[in-house]
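As you look at this complex, bear in mind that one protein chain is not there, while each of the others sits in place.
Our next item is chain A:
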């Protein structure tokens, strides 16, 4: 503080910061990226460990014997599913009742805002079936959930295993929490209906019938996806709605049991490697972590568990993967693994809260906590603050410079004149800031509302389907926004001043800093990816740089192009590279999925981009075309 309250030293510090502004910004940017890449390097990460005492020290013996019978049940389920041509509700109810559960059903219906072409659905009607295993001598205050989606093609083995576990669990005396076995139809939509029914909320305007049976507050949930009789490995999916993650202890629990029982386990479909010191080992860890970052940034639930997280229920999806590896695991072993996990969860005295909620995982056994990854983001946002400081200093210099020159000119004249002149200088600044702000935000609102509103009109006038209409309208509105600078100037009186763009940029830079900071607190990955592209834009853009080249760069770094690159990059990371043609189609479907996620499950990424990030980017675009 002493350093700053001394005007001389303050001036020196400020002049240093303004003089070295560009090099410092460059260094910060590179340091931020390097820090982020370093996160995947194993010596810099922490080993996972079980924080929850109730799950750590207790011994559990797994005895589930009936894997084969579970698979037979799964086949029976498949046959009934085929016969009914959907969810075999009656059969499920009867089977669950025979296993001694209290069985209830819930029907739901939902009309999508526009047809979902990936899953080919528009008017969705379905039924969820769930059975509650009542814990003996427990007062129905706590519950655990095991769910398996009933999807048209596969996942029969998961339902079979679920029923097998239900039968086995029912005969045990040690349960302290009710266990809810849920088979949900239409995957996420069914899950959303069930969760909304369970908590009696309605956030997305879905129709569902109220639930008849409940088990109190749900403590944890697992969703099971299996589509073959034997599997080679189990994959753990953590990323949920809006990039929320379950408590790390849930991942630790899964990992601990995989180790104990001897099942290969993966995260992001990547096995763990031991050669961290080799280049390939490091790049493997980076790939795993980058996949997690990309998935988290997308803000969509990557499994049925993703919707639980909103209700503060720790949840994960376990996927069985059958590849061409030698080592196979049968259903009994998976059953034992789940039995162990549920017994440990059953031992919980409190909700899972001891371990981290904010983390990245470069492998299942290592994690990066919020304290380690936040500096990478911080280094990027510092650039914005430095630029803001620089602009502020420039503005005061201009002002005081002008003031001094006027002052020296007016010496001897009345002070009224001085006041008049200075107010003349500052007044267009406010107007020139406000107009582009309002106009770009209106464009954002248009981007948010028009695609859904105009789909019918678009379908009438153009030879496109509804989904294409929505996506293309969105792209059209987005592109139309690029014409704004020329339009805003009509509202302004005269040419933009030198001071005007500086004020606007100052506001825009601070706006971006706040926006990214808030985003990164909620969803680090999204914040970081946006910062990676938007911060350079914010840093370098002025009206004085070559127009064509910088306009090109600006477009390349705009949110829409970021999304396009992310699509290709994601495919690359998954080792499924696509051609440009396929990539473009994928890009269109990703946009439609993003919009659907918002309307179906309440994902916030689409409104965030449309209402805040895109207008913010437009401000920089405006600055480029200031004159």
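Criterion: a residue touches a chain if its C-beta (ideal position, glycine included) is under 8 Å from a C-beta of that chain, and two chains touch if they have at least 3 such contacts; residues count from 1.
The rule we apply is simple: contacts and distances are computed from a predicted model.
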Fill in the blank from the handout: Matching the hidden chain's UniProt record against "Proteasome assembly chaperone 4", "Extra-large guanine nucleotide-binding protein 1-like", "GPI transamidase component PIG-T" or "Translation initiation factor eIF2B subunit beta" returns "GPI transamidase component PIG-T"
Handout entry: Listed residues A:22, A:217 or A:435, member touching the removed chain
Key = A:217
Handout entry: Hidden-chain contact residue, picked from the options A:310, A:366 or A:502
Key = A:310
Exercise for the section: Touching the absent chain in the whole complex: find that residue among A:139, A:463 or A:546. Expected result: A:139
Fill in the blank from the handout: Considering the complete complex, of A:69, A:199, A:328 or A:441, the missing chain is touched by A:199
Handout entry: Interface with the unshown chain - residue positions in chain A
Key = 1, 4-8, 10, 100, 102, 134, 136-142, 170-173, 199-201, 214, 216-217, 310-312, 349-351, 353-354
